[in-house]
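This is the structure I have questions about; it appears just below.
Every protein chain but one is kept in place in this view of the complex.
Up next, chain A:
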């Protein structure tokens, strides 16, 4: 009796759908289109030929990778053995092939997919938590940017949050402004404090330049810095800051 090996996701069983060659799985589509223009096709065409669904894809960075769920031996008779010469039109991904260790695949996938995950998150109603640090405050805070509809609302919330922290070397006028002001952007003109954020490219930008929606999409974390000391913003942002003060 032949011993063959095919695996399948326990949830879906084996699915057969019509579609284009390429064998990509849904989760891969977003990644693939970034990596290779050809794959973009699959986004447009909804149908895909899937012989081995999600659980067996070797480059999909997912917990389901760790568990190799098999179909029962009886079903094996109906599937081709992996050593049959004629290949299926769409190449099903085989477990453990090519032999690249998962940490090596995962790391590159992490670099590519972290941006894509953010995109997905923003699109839905999921909260978007970003860390907020204020120079001189002992603790960081987290805010859900989805709770606010404008910069004004955000600044009000931040003002409330950091109201009770002492701020070390800040001037008393700066402190009053920060606590009393409801408009974060006004800090730029009156005080030492500069609100900045890290965008998804890793650059530090001034808060307030882009429309609010775009800001929510691209902001990874917020930092309220003391303008005179701690500026290492991306050069363009630096210029703008100087021009305003």
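Quick note on the criterion: a residue touches a chain if its C-beta (ideal position, glycine included) is under 8 Å from a C-beta of that chain, and two chains touch if they have at least 3 such contacts; residues count from 1.
One rule holds for everything that comes next: contacts and distances are computed from a predicted model.
Per the UniProt record, the absent chain's protein name among "Tubulin delta chain", "Transport inhibitor response 1-like protein", "CAHM1 protein" or "Glycine cleavage system H protein" is "Transport inhibitor response 1-like protein".
For chain A, the residues in touch with the chain missing from this view are 1-5, 7, 22-23, 35-36, 38, 58-59, 65-70, 73, 76, 82-83, 85, 87, 91, 93-105, 107-108, 111, 196, 198, 202, 204, 223, 225, 230-233, 235, 238.
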